[in-house]
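A single protein chain has been omitted from the complex, and every remaining protein chain is retained in its original position.
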Amino acid sequence: MSSRESNRRKYVGQEVRRKESADALVGGAEYLSDIRLPRMAYAGLVRSPYAHARIKNVDLSGARNSPGVIAVYSGDDLKRATKPLAPFPFTAQQPYSSKYPKLRFADHYCLATDKVRHVGEAVAVVVAEDRYRCADAVQEVRADYEPLPVMVDAEKAMTHPQKIYEDWDNNIQYEYRFSEGPVAELLRKSHAVVKETFNLHRYTGTPMEGRGVIADFNRPKNLLTVWDSTQIPHALPNLILESLGREDVKIRVVCPRIGGGFGIKWGFHSEEVLIPWLSLTLERPIAWWETRSEHMVASHHSREQKITVEAGFSASGEITAIKGRVIVDLGVAYPCGGTSLAFVTANFIPGPYRVSNYEAEAYGVVTNKSASGVLRANGKVESNYVMERIMDLAARRLNLDRAEIRRRNFVPPDAFPYTCVTGSIYDSGRYGECLTKAVELAGVSSLREDIAKAAREGRYRGIGIGFMLEPLSSLRPNAYNSGYETAQIRVDQVGKAWIVSGDVNMGQAHQTTLSQIVADELGIDINDIEVFEGDTALLSSNSGSYACRFSTVTTSAAIMAARTIREKMLKIAGHLLQVDADRLDIMGGIISAPDGKTSITVKEVANIAYYSVNRLPKGMEPGLFGHRFFFNPNTSFTADEKGRSANFSTYPYAAHVAYVEVDPGTGQIKILKYVTVDDCGNQVNPMVVRTQLTGGIACGIGGAIYEELVYDEDGQLANSNFSSYLIPSMLEMPNLELHHMITPMPFTPGGFKGAGEIGAIGPSLTLASAVEDALTPLGIKVIDLPLKPEKVWRLIHEATKGGKAGAT
Amino acid sequence: MIPSEFEYVRPNSLDEVLALMHERPDDCRVMAGGQSLLPMLKLRIIQPTLIVDLSKILGVSSIAVTPNGIEVGAMATERAIELSGDVRQKCPMLAETASVIADPHIRNLGTIGGSLCFADPRGDLPACILALDATLTAASTTGTRTIPATEFFVGPFTTALREDELLVGISVPAKSSRTGAYLKLSKRAGDFAVVAVAADIEWDRDRVCRAARVALCAAGPVPIVVRGMTELLGGSRLDDKKIEEAARHASDSTEPFEDPLVSADYRSAMIHTMVTRALRLTRERAGVNP
Amino acid sequence: MKSVHIETTINGKPYTFDVPARLLLVDLIRDKAGLTGTHVACDTGNCGACTTIFNGVSVKSCQVLAARADGATIGTVEGLRTANGLDPIQEAFWDCDAAECGFCTSGMLMTAVAFLADNPDPSEDEIRSAFKGNLCRCTGYLNIIKAVQRAAALRRASPARSGA
Partner (left out) sequence: MRRVEGDFTVQASPQQVLDFCGDLRNVFPTIPGLAEIKDEKPESGVLLINAGVSFIRGRFTVRIERTERTENGLRFRGHGDGAGNAVDFESSLDVAPSGGAASNVHWVSDVRVHGPLASMAAGLLNPVINQNVDLFVGKLKEGLEGESQPTAATPEAGEVLSQHRSFIERLRAAISRLFRGDSAQLNS
């Protein structure tokens, strides 16, 4: 950057305090359940206790005459009045022109009509004057069911005669195939083949604020306003109208302050049609937000996959070929985006490694469980886990150092942009350097002495090494997540900037970071900027916030929009100061010529741009306004003839090293040291990056050890509240040593790659590696998740039937 | 998340409470700290018709040292017990147990009486007072009676109290020289126990075990006193072989229930592990090295 | 009787209510007193988003019947800010980036207020045990620990200005 350019860089790269915290710290932030509207009534849902049953009848009479009740409806009422839920995330039932992926959707109304397919599916809704009496009335609804056989195993459901959807020929909702190169032959001829089947357990994101919807229909204006704690505000107007079967109503979707999303609010849920319908029908504002017990069954889950990987290695440890088989337990086929899980996992098993021969088959199978959807780094946690486990097991088989076998297979730094075997174009990276740095910073060699000493005292300590590559900022054909983003900036009459973006802020500091970026581009003070997201009255865009696309497309759209305004301001100032525009600079709200004497403030230029327009250059329009779109670079909507597709735009990566002690008596894991080296490209705000990485790692540790959604064979969920679904508390979170590398994203003006998700990938693969290393004396393989104490204890117990290590 | 409707009364004196419990034994539900009761109300597992709030009955929340031990009022909060100098000095295991219950916010309101009458088999205090060989005092309109802790827990969530009886006090007998330990294995620090062990050992002058009591929580439908510990450990200095024997005996004499989140065989193995560790800690605290 | 009369003080201000006996304290604060800074994130007393000060100690306000507020003094997050600006604890949370989505933040702040009142110079382990009952899904907690340590230092430096 030229010298003038460098002194312009004032905010980006600085640890600016989060603007969003100003109101949260004083209890002033307004979340959905804080909204109060006059005449607002409350909706309560009656949910099925059965996992799979025909609905014989729903008796609403008890609820109808319960005190304070306004109206009661059942599935049949809604079936008559509305259409099936629109097939989010796609705008059409058959979005793909290529043979694979093969995908179908089911007709779900916003209340169950013929039968219930998972515990907690809503069969009726009660509307009452207040929440307390609504809860009483919900209890008065009598529904009779005729139980049907329950399926809770995805692999068995693939071939089971019992259909969850009678009009389907089997229980497979999604199928994907990929094949490149003579894989079978190469596997046969490989020096060594490592084959394992990994059972990855179901868990979920549980944002502290659950989902909720408020709808208010204003008949005179024919305007339906929907407040929704959602990550897809801009998809909802179309989804709601299509599902209501109406064209006439104007819809405005507003995201109030959101209390966390993590992907659980990226999806189209039945309440997002039901509550608007109730308001349209009753012409009153209607509010609903889920209780935690409701959230555990009515919001989607994720991660449950059974993945078989067979990888061939040469004698020196190079990968020859890989064969993968992925089965995703999709639960009920609600339109919440679960179909992409199988695709992402199958596409990225090769991960950061040079692989040219790869074959994969992947299935999304429906079962009698809550729907599966996206969750922080979905598909990437699973694919990175299985491949890193295979690399560790190959290192052991070939007697190679675990870091060394990875370095021998990494995509080298000079190969970027690198088109991987499944078609994705990795933007930039220095993988080997990152892993080496992590191993050094963790002091692995000195830890070895510690481990030896501990072993002499009969204690099990080990080091885990893990590398992860995270595809981010994605798109799909004929879909709401079509990969571009929009930013609209207006500098007003007094020189304040008003930014509107199509993204959604749910704790990732969008207001702060966008303010930093635009303040630098416009040369104004960060406190003269206000940022709006999640209001479809202010802007129209595609879907919302997912896969850290903010860092790639939203920041870029904002930079481009800001530059159009900067250019115009400089032109106006040049005209007024009689100085050539491109010799002017803006700093701290002052536009000045190189001599430093002649200058004009942004406020004066703005005044002229709107009021004294007579002083504008000839033919120039009034106002200071920029509205730009930015498309995901290095991606394509369609697969090539070999079925290769590039759906992701940028690829941050990280290396994690964990030093743990395993208590053989209880199976508990104590994390003594956790070191990470992250490369998420340029960083707008290093403090926010560190917090996002730390939060991601906490999510990863929860998923690796504590969180688990267990269904019994009747399809009953064993942990449906926070006393049995265990989110890590402050006591379970180890201190972290976070280090960084910066390899900019080459195809965007900002060069940012995103740090919001990658933390969630590290812990399961790194802790599995550490536990396996700690228990080397017992020759244990760590395959399945979670690494909960009982599972680790059982590994030790079975390996030491002789009771040697089962010491207390 | 929202309780069903009920009547609410907040009497000013113990006698008023006892009179109410006598008049309406079938539908009267007393609430001390409310920390176990509120989740049950919100999830509508319990739908009582009348709640009698005991928070104004202050007379029963004292902690007093007496010549033959410690008297703890039923309304004493878990936090008060945790921080009480008297308890830490006279009966450290009781303070240690209180300190591992849930979190500080819950302990600020939760009472020892409430926790014992709730009689959750996974509760910490029930197992603790069994190991301490405590006696409980119940009051009713017809007077008071004492119930040994070993006869108090009759079934899951079921105690020996009659419908019209209120627990008013817990007395822990002093022992000339005792050490104890309450060790809790739970998935997260604040959770209910996978298994917890309360161990209380009396030592004679030259540090030989004179009496041993070990109680377990979450090992069955009620908190369990493991039979025969004094016979097994008495006369020994709790050497590792004896401890191993005691741990195996404790594990063999219990049959934990199967639970989708914790399997029975794991819980049995953890009884073995935790009894061993609790007895070793108790030995260490007595300054005995075998 | 199925409804109760309540006279209470919230953040130093007197309030009078006549509410159903079954009303929870958190709903009294949020719906009747209109102080929506206190939040609800679970239904079993585990999450701590509803933590407030009740007669001088920290409690989970979803675990208390509103009826018990009669004659009690209550402190909520809205009471922390004083005429001369934010409480040192709020400043420390801001400086250490200890809030992201903000939904658990009021519970964290009130826990810190009660905890620092009794522990002016806490160790890291003491802080971790004090916050055992407060769950957060965004920050990963480490910044909250730093914020409490920083707040403790700020308060030791100028004890006069502590809030609630």
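When the chains are written out, they are named A, B and C in that same order, and each has its own residue count from 1.
The rule is short, and it goes like this: a contact is a pair of C-beta atoms (placed from the backbone, for glycine too) under 8 Å apart; a residue touches a chain by one contact, two chains touch by 3 or more.
What you see is a predicted model; the values in this text were computed from it and never measured.
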Taking the whole complex into account, name the chains on display that the unshown chain touches. A, B
Full-complex touch with the removed chain, picking from A:64, A:142 or A:794, is A:142
From the listed residues A:206, A:486, A:634 or A:719, report the one that touches the chain absent from this view. A:719
Contacting the left-out chain: of B:15, B:163 or B:240, that is B:163
Mind pulling the subunit A residues that touch the left-out chain? 46-47, 49-51, 119, 138-139, 142, 145, 147, 293, 712-714, 716-721, 724
Logged for subunit B, residues touching the omitted partner chain are 25-26, 29, 40, 43-48, 119-122, 154-160, 162-163, 220-221, 257-262
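The working rule: only the chains that are shown with their structure count from here on.
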State the pair with the higher C-beta contact count; candidates are A-C and A-B. A-C
State, to the nearest whole Å, the distance from the C-alpha centre of subunit A to the C-alpha centre of subunit B. 44
By the touch definition above, subunit A meets two or more other chains at residues 132, 291-293, 721, 723, 729, 731
Residues within subunit C bordering two or more other chains: 20, 22, 40, 43-45, 129, 132-134
Which positions of subunit C touch subunit A when the two form their complex? 20, 22-23, 30, 34-47, 49, 76-78, 80-81, 86, 90, 93-95, 97, 99-106, 109, 127-129, 131-145
Can you tell me which positions in subunit C touch subunit B when the two form their complex? 1-2, 4, 20-22, 24, 40, 43-45, 48, 51, 54, 57-60, 62-65, 67-68, 70, 111, 115, 129-130, 132-134
Within the complex, which stretch of subunit B touches subunit A? 1-2, 4-5, 39, 43-44, 185, 187-192, 194, 247, 260-263, 266, 269-270, 272-273, 276-277
